[in-house]
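Below is a structure I'd like to ask you about.
Note that this complex is displayed minus one protein chain, with the remaining chains in position.
In order of appearance the chains are A, B, C, D and E, and numbering begins at 1 in each one.
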Amino acid sequence: MFRHTSLLQFEAKPEKPDALYARKLQELIGGAYGEMTVTMQYLFQGWNCRVEGKYKDLIMDTATEEIGHVEMLATMVARLLEGAPATTMAEAVKDPATAAILGGMDPQQAIISGGGATPSDSQGYPWNGRYVIASGNLLADFRANVAAEAQGRLQTARLYNMTDDPGVKAMLQFNLARDTVHQRQWLAAIEELKADGLESDIAPTALFDEENQEHNNTIWHLSDGPDGNKGGWTTGPEGIEYLMDPQALGGPGVAPPPDPALFATAEPSLGEPGGATSVTSEAGKTKK
Amino acid sequence: MFRHTSLLQFEAKPEKPDALYARKLQELIGGAYGEMTVTMQYLFQGWNCRVEGKYKDLIMDTATEEIGHVEMLATMVARLLEGAPATTMAEAVKDPATAAILGGMDPQQAIISGGGATPSDSQGYPWNGRYVIASGNLLADFRANVAAEAQGRLQTARLYNMTDDPGVKAMLQFNLARDTVHQRQWLAAIEELKADGLESDIAPTALFDEENQEHNNTIWHLSDGPDGNKGGWTTGPEGIEYLMDPQALGGPGVAPPPDPALFATAEPSLGEPGGATSVTSEAGKTKK
Amino acid sequence: MFRHTSLLQFEAKPEKPDALYARKLQELIGGAYGEMTVTMQYLFQGWNCRVEGKYKDLIMDTATEEIGHVEMLATMVARLLEGAPATTMAEAVKDPATAAILGGMDPQQAIISGGGATPSDSQGYPWNGRYVIASGNLLADFRANVAAEAQGRLQTARLYNMTDDPGVKAMLQFNLARDTVHQRQWLAAIEELKADGLESDIAPTALFDEENQEHNNTIWHLSDGPDGNKGGWTTGPEGIEYLMDPQALGGPGVAPPPDPALFATAEPSLGEPGGATSVTSEAGKTKK
Amino acid sequence: MFRHTSLLQFEAKPEKPDALYARKLQELIGGAYGEMTVTMQYLFQGWNCRVEGKYKDLIMDTATEEIGHVEMLATMVARLLEGAPATTMAEAVKDPATAAILGGMDPQQAIISGGGATPSDSQGYPWNGRYVIASGNLLADFRANVAAEAQGRLQTARLYNMTDDPGVKAMLQFNLARDTVHQRQWLAAIEELKADGLESDIAPTALFDEENQEHNNTIWHLSDGPDGNKGGWTTGPEGIEYLMDPQALGGPGVAPPPDPALFATAEPSLGEPGGATSVTSEAGKTKK
Amino acid sequence: MFRHTSLLQFEAKPEKPDALYARKLQELIGGAYGEMTVTMQYLFQGWNCRVEGKYKDLIMDTATEEIGHVEMLATMVARLLEGAPATTMAEAVKDPATAAILGGMDPQQAIISGGGATPSDSQGYPWNGRYVIASGNLLADFRANVAAEAQGRLQTARLYNMTDDPGVKAMLQFNLARDTVHQRQWLAAIEELKADGLESDIAPTALFDEENQEHNNTIWHLSDGPDGNKGGWTTGPEGIEYLMDPQALGGPGVAPPPDPALFATAEPSLGEPGGATSVTSEAGKTKK
Partner (left out) sequence: MFRHTSLLQFEAKPEKPDALYARKLQELIGGAYGEMTVTMQYLFQGWNCRVEGKYKDLIMDTATEEIGHVEMLATMVARLLEGAPATTMAEAVKDPATAAILGGMDPQQAIISGGGATPSDSQGYPWNGRYVIASGNLLADFRANVAAEAQGRLQTARLYNMTDDPGVKAMLQFNLARDTVHQRQWLAAIEELKADGLESDIAPTALFDEENQEHNNTIWHLSDGPDGNKGGWTTGPEGIEYLMDPQALGGPGVAPPPDPALFATAEPSLGEPGGATSVTSEAGKTKK
């Protein structure tokens, strides 16, 4: 069960409105690597966690924080939209700065939300549940968490360079800091999983004997770029073999004979139209 | 530019058909962490890579391999569907095994594909481009790649336990092996990025001075699970501080006054219906 | 900012697992009228609310409760999936009950979540942000809230009739109760908006003079069902006129001449192929 | 079965083109609360209606009208796009007004439709069937209809303030009028359902005894906004109790032990990597 | 503007219910090539048609018919669901036939629609507007129409083989007939476009001189299947040249140097971490 305080985790006050930027910030709300994703990803990971204790508690602490990040961003967007030229007609535009805003602002922030954020990304595509991963395997999930925080910090850093507003920058400096520590935290939790003997370097920690032993240590050189084998990944005791002239191991990819009742085109048994299906006298009688 | 051989990278021959399993395998084709995702993710990463040489070449070698994995799985699905009871009526079903297949098979593999795979996941949801990340930042992207291969190997391992078919198992043993080595390869490539001085542990390797220094080393204890601070992440020189009683730092999340022309409900200036908007005599005259 | 307790708002303990039902419950988590929708809808309404005080506080109280409903349902799903026959092969099925479960269970709850809930509906379609409405107009939004709680209670009631499990039924009895009171609460809040003079019966409370006065009190009889005009909506002082033989008021729906540079087919200016576009000698020269 | 006249229900003639506005109007065509939604929602409600007579006939009359609204809007969009600067290059732009149009217009209205409307919203997101509700429960559905018409009229009102074109305004004045009467009509139909004894105030009119009687009359104060209990919803004979210090009623949200064959991380039974899964000697043998 | 009669275009009465088949029929309602697609495709084509007269009238006649096909199918689905075992528990199932139905039926047809059709396909994926094409170029669009009717008839034929019910079969025999004549009609309309000199064999009938003349008559042999050049497409006066050993014509696909403010990984200018971005001292200062 959750509780809420109306105070924001960190201040979200722009110095002045900026409707163009309000659209770009949507990426951090409803984008694939925005705050709705980490909110829901951590919540479902916590609820699906099969190890009670430190791991689950860390997940739920972080999940609960992330709901508040969506809140900060939604508040910031509403404030950036104050006085936005939502009802200005294009022909009334007198200067290029307003033209850029009028052309670039998110029409749905006006038409649908009346000057507020939407649960969508910067192109108006709605956030969706397929962005979330909560597999129950903590190694696989913590790796996804590191990746999400890395993309999140990268996008935040890019957006940091797209504004001069001190209020926006102050909030993003907080967000950058949180994304840094969250990356570190999930990296540390991966080490902890290994130290605890719960998982190894490879997810899942299972089926290592069953997997094909001939093919678990080679990189196949299938593109003609000449330098793939020059990386450190091929050297040392953990080095991976670079297979320079790999050959296909399987036979041809032939699909089996079709079910005549489904009318796929097939080799004719007779030399007339519909030959493929003419064998199925009941299911699919053909035209004479 | 690409070339194709009709030989499969590895054999994809089931011992016998299994229409229920053919549906489950769709997850590895068109799921969020299926082979279409890694194919497109690596292709776009390669095309968007700003470092010519070993990194880009490794990406393109792997991308090119992954197209062939989609091919193997699609071929396998078609063969698993051979003789599937697509046109059997429910009332004709005499045994529970067939009932399970009839109830659980993917109707679109019959109705749309005529006995073949679709670019969808095991619930029939189509693969889509939002699964792909190619940011140009190799640290952030390689982390996403490790995560994708980890989830991919996890799902493959689960599917490995859902079949007894030796032919299917043989192919999955190959896939497990490739997912193992691909995890190792991206992990090694991350180390290489650091060794080459291109990136650090945190993505992006930038804005460390700008980020809020007070808040980049704390975990906020916002859920009441008592063990979050008992993990190794809080100890040692790299330990993160666990903030046990964190307080909101911002003011209340108040949205600014609305644009009257957009008709959000607001404090009335007059005591009559539509007071909020009645100030906008031109934009939104209210009913008397 | 939010806080979380690991205790559930209400108990979520099934007497025994039921993997088929675990799939159906997904509708209440990630369906268009599931708990993720009301969670996000109320959160965005609260953050976008332009009237501080009782309305916003009511919205945020309810929003915060709804996150906990997602939690209860996700927990219930994980418990219903305990011991689910995820890895059972169809041919091993000996009885119809297991066949029904094996055919009907959600394959992604096993392959993706490892025995947990996903942010999707009962057909595996992911929850998405377009389900949410937060317009800033409280009358319009509270109506959407009444509608959402009505559909939510209806779906809960249907699911109540699809199980015999006392533990599941107990939780759903709680959910039914909450959906009842939430319907009443939003209906009461609509009356309050009117009593406070903020809104009227019609959303938005504006542009009543501007709207076309001839056409705001008629129902057009365009289908031949004979009884549409027999409802109470046509009688009394508020009765709406039933227009029994309505005629189109506009002219023909003719599209304007196309831009030749966009190659829409148009009346030929010459009697030769591509006549429509052959006038644009620069933009689109045609083959001779 | 349907019939069509080429005359529009109401005139749809702009005084002059406006490509920027043509994009915004897409919201009324293919948005979540656009005309495609009410068209399909009412059609499916009518086809799924279990009460022959006045209700169904009213639904079908309205549904049939709405198809014609999509037609009016699509025609308007095509006319607003006449002479749109689809092929103008940015560098050729000399004035801010054109810059705003060029930046803000919908590229797909040119590239895909050749100067016509698309079945998408103002951000280019396609209309989809999840916007539609047709539950068979008329109370729940009529509430959704009131909500849809309210949001529809609100969005139309906002768009009314975004144009000066007399032709566009005339059409929107018609649309506003229709949205007003449709709100009234569904509100009246809800009263009729009650008068006819078919439904009550709460949907569905069932399971009132079964629902948890302790929890169907309380609002939980879970956010710290102080005014939630000051609304009229807490007073009078129908007043709802405001639970000021609500406590969680359930136990902790613990997920059950995982299926070892699905490789979720779990408490180790042995102190070695992969302990969680090492018990499943057959399903998931771990690496030594 | 449209009108509706409550009589169906053709009878839609199954002899008896079949809930499993009711799910499959959803493909013809809301699938990519279902009746909602042709309805909306033809409507938007008609509204966007730039040639008044026979073409537009043919399109609108057909569009109007297709709405009625959605109606027939939705009615059929509701009737097939009569008495569906929606509330039966799996453990109560005694025979394989019921098990197959219980496992395979669409849960949303019960939970959401209360025993009716939804605007979704047979996997529960909602119909969406991206299925529709209405380009304004009649040749391109009529080709899409032929393709849609071909896939539509194919899927109908497959579904015809999946039922024994005489009532269902009678309706599908009508649908098959309509799909046949609609294929013929669009093929004839393509011939008419050519006879009228409006379009040629290739869409659009433009830019033939501008297109690259070296590369508009060759098929590139990029897969090693040996028989591609043995088809009739390579022979006769219209034969296309089969390029047996095609070579890439372009240079390497190198991405340009990145914008430092966006933090893509790039060649280091210095040998320290973050070298790539360390040049941008203002935009992205790096950690020491």
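Brief remarks follow.
Throughout what follows, contacts are C-beta pairs under 8 Å (C-beta built on N, C-alpha and C of every residue); 3 or more make two chains touch, one makes a residue touch a chain.
Computed from a prediction, not measured in an experiment: that's the story for all the values here.
Between the chain not shown and the residues D:82, D:106, D:149 or D:179, the one that touches is D:106. Where chain E meets the chain that is not shown, the touching residues are 5-13, 32-33, 46, 53-58, 60-65, 71-72, 74-75, 78-79, 81-84, 86-87, 110, 114-116, 125, 128, 130-131, 133, 135, 137, 139-140, 143-144, 146-147, 150-151, 153-154, 157, 160, 170, 173-174, 176-178, 180-181, 183-185, 187-189, 191-192, 195, 201-204, 206-208, 210-223, 225-233, 238, 240, 248-259, 261-264, 283. Take chain A: the residues that touch the chain left off the picture are 18, 20-21, 23-24, 27, 31-32, 96-97, 99-104, 121-125, 154-155, 158-159, 161-164, 222-225, 248, 253-258, 262-268, 270-277, 284-287. In the full complex, chain D contacts the hidden chain through residues 1-6, 47-52, 55, 86-87, 89-96, 98-100, 102-108, 110-112, 114, 120, 123-126, 135-139, 193-194, 196-200, 204-210.
What we mean here is this: only the chains that are shown with their structure count from here on.
Common neighbours of chain C and chain D (chains touching each): A, B, E. A separation of 25 Å divides the Cα centre of chain B from that of chain E.
A straight line joining the Cα centres of chain B and chain D is 26 Å long. Residue numbers of chain D whose C-beta contacts span two or more other chains: 5-9, 32, 60, 63-65, 68, 71, 74-75, 78, 114-116, 125, 128, 130, 133, 135, 137, 154, 157-158, 161, 222-223, 225, 248, 253-258, 261-264, 283-284.
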